[in-house]
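Of the protein chains in this complex, all but one are displayed in their positions.
This part shows subunit A:
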Amino acid sequence: MEEREGGFRKETVERLLRLHFRDGRTRVNGDALLLMAELLKVFVREAAARAARQAQAEDLEKVDIEHVEKVLPQLLLDF
């Protein structure tokens, strides 16, 4: 797994998921946790990149909330 500046910690991912489980017996195995960490990383980067592209399409250098709002529907459909 590539080590970059950002990335979700395994522990954080586990707690995030466990928070919403309906059954107390549900567990997540190690590999699945690592994959979920990757998935979340991709999710955040996609959201950021798409919002940035939207801002750039509007000839702006600063990415604001409206840009996130514009790209949000398609982002959620893709995940």
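Just so it is clear, a contact is a pair of C-beta atoms (placed from the backbone, for glycine too) under 8 Å apart; a residue touches a chain by one contact, two chains touch by 3 or more; residues count from 1.
Rule of thumb we're sticking to: contacts and distances are computed from a predicted model.
The listed options are "Transcription initiation factor TFIID subunit 5", "Proteasome subunit beta", "FAD-dependent oxidoreductase domain-containing protein 1" or "Centromere protein S", and the UniProt record of the chain not shown names that protein "Centromere protein S". What subunit A contributes to its contact with the hidden chain is residues 1, 4-9, 12, 15-29, 31-32, 34-36, 38-45, 47-49, 51-53, 55-56, 61-65, 67-68, 72, 76-79.
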